[in-house]
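Every protein chain but one is kept in place in this view of the complex.
Each chain carries a letter (A and B) given by its place in the written order, and its residues are counted from 1.
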Amino acid sequence: MSEALTSDNHLPAGAAAPRRAKPVRRFLRNPQAVISALVLGVVGGAVLLAPLLSTDPGAAELSKAFAGAEPGHPLGFDSAGRDVWSRLLHGGRNTLGGALIALAVALSIGVPSGLVAGYYGKWFDAVANWAGNFVMALPAMVVLLASRAILGPTMWVLMVVLGVLVAPSFFRLVRGIVATVRGELYVDAARVSGLRDRRIIARHVLIVVRAPIIIQIALVAGIAISLQAGLEFLGIGSGDLPTWGAMLNEAFQNVQRSPLFMLWPGLALGITSAALVLLASALRDVLEDGGTPPPRPRAARRARVSAPTTSDSAGARAALLSVRDLAVSYGSGASAVDVVRGVDIDVAEGEVVGLVGQSGSGKSQTAFSVLGILPEGGRVSRGSILIAGTEVVGLPEKRYRALRGGVVAYVPQEPMTNLDPAFTVGGQLVEPMRLRLGLSRKAAAERALELLRQVEIADPRRVFDAYPHEISGGMAQRVLIAGAMSCDPKLLIADEPTTALDVTVQAEVLELLRRLQAERGLGVLLVTHDLGVVADLCDRVAVMNAGRIVETGRTAQVLTRPQDPYTRTLIEAVLDDAPARPAWVAPRAADGAEVPA
Amino acid sequence: MLRFAVRRLAAGLFLLFVVSFVSFVLLSVPNLDVARQLLGQSAPQHAVDAKTAELGLDQPILARYAQWLGDALAGDLGTSWFTSENVLTAIGHRLPVTLSLMLGVTLVTAVLAFLLGVWAGVRRGAVDRIVQVLGVVGYALPGFLVTLVIVLVFAVQLRWFPAIGYIPLTTSVPGWLSTVTLPILSLSVAAVAGVSQQVRSSVIDVLRQDYVRTLRARGLPPGRVLFRHVLRNAAAPALTVLGMQFVGLLGGAVLVEQIFGLPGIGSMTVTYTTRGDTPVIMGLVMTTVVCVVVINLGVDLLVGWLNPKARAA
């Protein structure tokens, strides 16, 4: 579920946005999804057309029992002399139909109750949760036998009951996600703006649970199919009705005589459940990952970045950070897309440089590439980055790591998601210091407390011992700043350090940054979309649009006399009091095609 | 934490009570004609009626439940109608068999699934593909096919392990090991396949978290980030799945128990339920519910320990 919540965070706006495509298109581009869906389609089609493709599955000619294939009977005959092919098709009908019923029942019970329990909580949550536990604790065999006795011994009844028994898994899933989502900002905002609960659930909550539910459906369908087979095996099956489970069971009875019998129903079951699992995992990629392609093996990646090109547009390079002709690419080969192109930036010691642009302009990608922490799939494909005189493009990971924390440090955008929820604040501050500075546990703890004091936290001891979820967002950002300072860096990369904070807290944190910068003589690369912050803090500013730097210069000069039309619109937007983050428009790649996933 | 545990236990007790009642009622629904099953097909009707009365089956259901509950509260779960064994003793003999399997499978699964899942989630690429394919194959293979092949190869052909039977841990440790190895192996195939995928996806999820990037930006070595931070955060969902797997094995090992001739809870549940041996089934139901409550509690405590946020919720 955390996946759903953070899908916008794990790739910062600048990176994720341009690579978003419609789920359908992403689906069609995912070979695993397409192939598994095709397989399921073929199975479903064959099964639906069973009456046309085969004969009566019940017709038995005992003298042909165990006989091999013959014209009209491509798979031969089973132990009762029935046509295996036709039983396979008709059996699929019943098996898949049964699984569908179980699914439908489970969904129609589990999802609504999960939504309501998760969203409203209170007594309904308590009751529903208990009921879920109750159903899971019920002895399935007893329930199945009793329902057979009451409702008759047909497979359909069993599958309905099975649906009820599986429903808690949907309930728990949905309830868990919704309960977390409920506290999220955008739902709060929706609530404040007066939307009715029903609309909030429909517009905001359902979208979040959609992906996990679809995935769970594929998994549960697989489980329902195999359970159906299992029930046959236990002798509480379908009687005369052909099903894959019944076929497998029959094959098992005759395994000594004709082991090959297991093959067909086993294959049918195996292929169907495998296709379902593969489809589920592909759907997961499509719906939740934004279709990040798996990264190429390390060696290949390294080979690609090994040759930095020094551009002649360079001019003098700053001592602390100097970026030349930087390009960041996602994907490989023909489908590779540059999200950052030809970027030049310099940050001198003690200098604050702003990097501004809309969401998706590539500013965060630029920041990440300096730190060498691009999201998976991304790589520096061209250019040069010098940090304190060291070329980091193509630098072995180990030496690069030595720069991070010590020379260059990072303050992230979203304070709450950038602290490990499993460790205390103190633990997270102490760890890098012990590792990087070789301090003892005690010394590191003292230093951490000192740092907390420096970032103006009133009660350092309490915060030190607190878990991230126990402190406020502003507090968390201070902690992150303290963490960035902990190993005395020279260069600070701050990625929208105040965006996620309340207005009053924003001012305090900016003030803190300014003070620390002044005290320590830090060079700062401040990534932001907020021109106010730039005006307030920065010596120089670079404006980015669609992966390129469009304008660079002294802050006062750029803000008062913008040269580039884009810079002008940005400034006008602020003056007009328009929303700080205008609706995002899909940028075009260089060739004009929409950026693929 | 303690209050949480006590509250959960109390809820568990209530659950135990309700489940026992519902099960008892459900058990009386199929008219299994226990008396005639006991007496055989050729028994005359008057003998069947007499036997029915002897078993108390002519009493109303509520009276029978009250009787059962009273006895159960006094620690007497009765005796089996079909084998005359004391229910507590019978379950006491069989539970260790199933618990052996459950613990073994959970152990094997935990180790292998975590190794494979982490490996796949971290390395991605070819390794990931291979692990995924193995997972899908393991998941899609029919369980009894796997079990039969394992018996034929390792027991009947190679004679490395006994094909059937169970030697209690208390009798002989190596003997126990030899009798449970193949069953555990058979059950682990699907379990490892399923859980490793879960671990893989959790690991991938966590690797994408902002705090992992921040930790890397602080210059922590990847191994440390992985083993200290990623694993701990990825473990919680995997543990939940593992817990459910564990519970599922309580009744889900029927096939393996049957093929290996293991006197465990799973096959016991099936055979006694189809016969309608109420005292034994009720005993089994109680055992199962207790196991479920205890395991869920254990998993919750463990997850709470790993994930402080869950503790607060």
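Here is the rule we go by: a residue touches a chain if its C-beta (ideal position, glycine included) is under 8 Å from a C-beta of that chain, and two chains touch if they have at least 3 such contacts.
In this text, contacts and distances are computed from a predicted model.
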Between "Cytochrome c oxidase subunit 3 family protein", "Heme exporter protein B", "Peptide ABC transporter substrate-binding protein" or "Carbon-monoxide dehydrogenase small subunit", which matches the UniProt record of the unshown chain? "Peptide ABC transporter substrate-binding protein"
Just checking the interface: what residues of chain B touch the absent partner chain? 30-34, 36-45, 47-48, 50-51, 54, 79-86, 89-90, 93-94, 148, 151, 154-156, 158-165, 167, 171-172, 174-175, 177-179, 181, 258-261, 263, 267-268, 271, 274-276
Contact with the hidden chain only, please: which chain A residues? 58-63, 65-66, 78-82, 145, 148-149, 153, 235-237, 239-240, 246, 250, 253-257
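We take it that only the chains that are shown with their structure count from here on.
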Report the inter-chain centroid distance for chain A and chain B in whole angstrom, where each centroid is the mean of the CA atoms. 31
Mind listing the chain A positions that touch chain B in their complex? 2-3, 6, 9-10, 130, 133-134, 136-143, 145-146, 148-150, 179, 222, 226, 229-230, 233-236, 248, 252, 255, 262, 266, 269-271, 273-274, 277-278, 281, 284, 294-297, 368, 371, 373, 375-376, 397, 401-406, 409-410, 412, 414, 417-423, 428, 431-432, 435-436, 467, 469-470, 480, 483-484, 486-487, 493
Listed in rising order, chain B residues that touch chain A in their complex are 11, 15, 18-19, 22-23, 26-27, 29-31, 124-126, 128, 132, 135-137, 139-145, 148, 197, 201, 205-211, 213-222, 224, 228-229, 232-233, 247, 251, 254-255, 269-270, 273-274, 281, 284-285, 288-289, 292-293, 296, 306-309, 312-313
